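Here the complex is missing a single protein chain, while all its other protein chains stay put.
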Amino acid sequence: METSTKNNNFKSEEYFINMGPQHPATHGVLRLLLTIDGETIKNVEPDLGYIHRSIEKMCERDSYQQIVHLTDRMDYLSSNINNEAVCLAVENALQIEVPDRVKVIRTIFDELTRIASHNLWWGVMGMDVGALTTYFYAFRDREMINDIFEETCGARLTMNYNIPGGLMFDIHPNFVKRVKEFIAHFKTKLPEYDTLLTNNVIFQKRMRGIGMLSKEDAISYGASGPVGRGSGYSCDVRKTHPYSALDKVTFNEALRTEGDSFARYEVRIQEMWESISIVEQLIDNIPEGDYKVATNAVIKLPKGEFYQKVETARGELGVYIISTGTKNPYRLKFRSPGFSNLSLLNHIAVGGKIGDLVASMATLDLVIPDIDR
Amino acid sequence: MNLSLSITKNIHDWLFSMMPETAASLTEMTLIATVYLGVFAVTGLFLVLLERKVAAWFQLRLGPNRVGPWGLFQTIADALKLVSKELTGTVNADKFLYNLAPYFVIITALMALAVLPFSMEFQAFDINIGIFFLIAISSIGVIGILLAGWSSNNKFALIGAMRSGVQTISYELSVGLSLLTVILITGTLQLSEIVEVQRNGWLIVQGHIPAIFAFMIYMISGTAETNRAPFDLVEAESELGAGFHTEYSGMKFAYFFLAEFINMFIIASIATTIFFGAWLSPFGITESLPWLGVFWFLGKTLVLVFLMMWFRWTFPRLRIDQLLTLEWKYLLPLNLMNLVLMAIIVWLNLTIQF
Amino acid sequence: MSYFSDIFNGIKTLLTGMSVTGKYFLHSQQDAITQQYPENRETLKMFERFRGEVVMPHDENNEHRCTGCQKCEIACPNGTIEIIWDRQVDPETGKKKKLIEKHVYHLGMCTMCGLCIEACPTDAIKWAQNFENSVYDRTTLTRVLNKPGSKLMPGVED
Partner (left out) sequence: MTNEALQNLISSWVPDPVTSELEFTEEESQFLNISVQPADLHQLMVQLKSNSETNFDYLFCLSGVDWGNELGVVYHLESTTHRHMIVVKVKTEQRDTPLFDSVYDIWKTAEFHECEVFDFFGIQFNNHPNLRRIFLTEDWDGFPLRKDYEDDINMIVK
């Protein structure tokens, strides 16, 4: 075994399994070194870096406008929220106040991105526990969101719609109509998700009481997003540090206290409902105005350190910029939610079966480029 | 009047008039075996296509539609592709067992077909212990799976094989007991006689409540026997990659694949024979045309096959300990209770007969 | 008794789950979401803002609007755009002026971020809606956007 392992007192009835980097349940190129006794997991050691591109180093040579498009490629399922994080950090540093129109549009896009991301997660969650059909139902609905994005931004996944100072261009004239269509459609489909999967007795047996994470452990492991909220840890950045137009809307923070896989599942389902409600509150009230404020062609941040946190679909994304006053950041660190969430995988998987590992890993909703960066 | 029967009878007579008895029997056996092999290989391919189409329709897709009209030749093309593929293997595999395993699986699957009554007197081998033979044969297949997993020298395959062993041995019990429940009405194990009994009403009607329970238990454990979702822990794509056949490629893989579908067909056929009157038409509407029995038999079987596909494309997979809990804590006690209930019903003559 | 009610409720949830897939099975012909791609090429329209590849529109006189200011080259994060330019004497004014020789675009390196088109002061480049970008040879992904013999449209200034 070329990789060092924590478990040096390796017992004779235990054996290694190399799960990944090519494995259907790891959703990409995550490699897990499992120590197994029969079917029971004894230790999980993630081995990362298979899609590491050193985005942080690339940021050190790019201008602030160019950095934004790199964040698309981190957590590609919440690309718009990542973009916004960088833009907010730069705007705060420059002390630019963006127009209300921009704030509202950004928030609508964020919540649509969140729905799309949770939607895909739901489909994949079903696949991971063996219900293959969920994937297609989820993609049918996600396709509508992608079309909305494509019509306005020109891209479906890596949108790069935000720029420091506002948006790249105004929303498409069809945008409001399409969003309303989608919301009406999705409201009829979301209950179907519950009938098909949530209420299913097999699914509940697979999820309840599995992958237990206490609130103290969640905080200690730096869990955020639905993973933390499934353990009763109120960590929604949208509530604790509101940004953009989130102070104008009312929504409930999805919280469950059970701390098992099913709680994390329920949190995401409820978050989809909450996101729908946020979009509904804003979609009729997009204020008129400019879609961006003029910035210098070369953005130079003042000397200092800037930190901006936002709530992506996976949890708390932090952008930490150290500027020396030049047009490039001196150091830029992304605190990615997936990286911290992955660190607790060993904690929740040990003692379970292989099937439990797959199911609880699915509820962490890992996106590997987000972890590797 | 009875075209199919007269043809087989004519061939039989002709062979026996041509040759000495031993040679004629041998020739006849080979002939029947070849015909069965050919027909059911095609049936297997057709079932694969059906599964893909049905899956597509459940999932808002179109399914294979490029090769031939409505994609009918898709699986034939796939089979051709698999035949032409390289047979790969692992370095430290037990080569003999590794190569033997797929044949174990496919041969046991085909053997079970011999006793199925497709129509009146259209049955290759009407053995008097028919049901017993079916149960016995269908449990040999697991040896092939165990061999495949063990000899592949792959830990994922080994886990899959061990799961299969556990699963098949447990669910064998439920399959046997649920069939036994219905046998109480017929009083015979011979399949042709079981069909004859059903002229007074299909057994699921004759045995009413306990028979319906028995049918439900049989379908659940039958699905588990064929290693299909929600009991596909043996393959468990998201957990083990491909399970016991991870290291197989080309035609050897195709044998496993084909065997799975033939097994599914067999499980459905047994249910048809035992619970739904095999080739008997409902209310005897086509009694004057016995060759239509094949149509009824296949029709009923396909409905049950469709039911199994429906399960597969709806339900999530169980975990290994839940699989055993379901069998030992739920199905087995219920089955035993059901058996007693059925015995009481038969004893008090409470069966419904027309 | 909870033993039997568990079984009963379990089976009920399974059956309701099956009713969802069953409903879609019955409507499978109308609801199918499959796009039959090569066949529907005629009807498949991309949105007008779709980012397929960067192109440089030319008018009927083979004139483009690129002044060679290189703003797109600077804006590009990946070095996708290279402008080969030259100073030539403008016949009308007699002054030396920057003119492009080649506007080279490496589609293979492009991440479709749109910063070059935002940066262009003269709207010389824009997005094309073409999405069938795969080729057999990687070198064909390097394109020269200005057509041979084309020149700057009169009146276009930085």
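Letters A, B and C mark the chains as written, and numbering starts fresh at 1 in each.
The rule is short, and it goes like this: contacts are C-beta pairs under 8 Å (C-beta built on N, C-alpha and C of every residue); 3 or more make two chains touch, one makes a residue touch a chain.
Keep in mind that this is a model prediction, so the values were computed, not measured.
The hidden chain, counted over the whole complex, makes contact with A.
Across the entire complex, the residue among A:Gln22, A:Ser220 or A:Thr326 in touch with the chain not shown is A:Ser220. Considering the full assembly, A:Leu342 is the residue among A:Met168, A:Leu342 or A:Leu357 that touches the omitted chain. For the chain left out of this panel, the touching residue among A:Asp75, A:Asp128, A:Asp141 or A:Glu316 is A:Glu316.
Here one chain is not drawn; of A:Gln22, A:Ser54, A:Thr257 or A:Asn296, the residue touching it is A:Ser54. Counting over the whole complex, chain A has residues 2-4, 6, 45, 47-49, 52, 54, 56-57, 61-62, 92, 217, 219-222, 224, 233-235, 240, 302-307, 309, 316, 318, 320, 322, 331, 333, 335, 339-340, 342-344, 347, 372 touching the chain that is not drawn.
To be clear about the criterion, only the chains that are shown with their structure count from here on.
Pairs A-B and B-C differ in how many C-beta pairs touch across them, and the larger number is found at A-B. Chain A and chain C have CA centres that are 26 Å apart.
Shared interface positions of chain A, i.e. residues touching 2 or more other chains, are given as 133, 136-137, 140, 196-197, 200, 202. Residue numbers of chain C whose C-beta contacts span two or more other chains: 14, 17, 20-21, 24, 33. By the touch rule above, chain C contacts chain A in their complex via residues 9-11, 13-14, 16-17, 19-21, 24, 33, 47, 49-51, 71, 75, 77, 111-115, 118-119, 127. Interface of chain A with chain B (complex): residues 15-17, 23-25, 39, 126-133, 135-137, 140, 196-197, 200, 202-203, 205-206, 353-356, 358. Every residue of chain B that touches chain C in the complex is listed here, in rising order: 54, 56-62, 310-311, 313-315, 330, 334.
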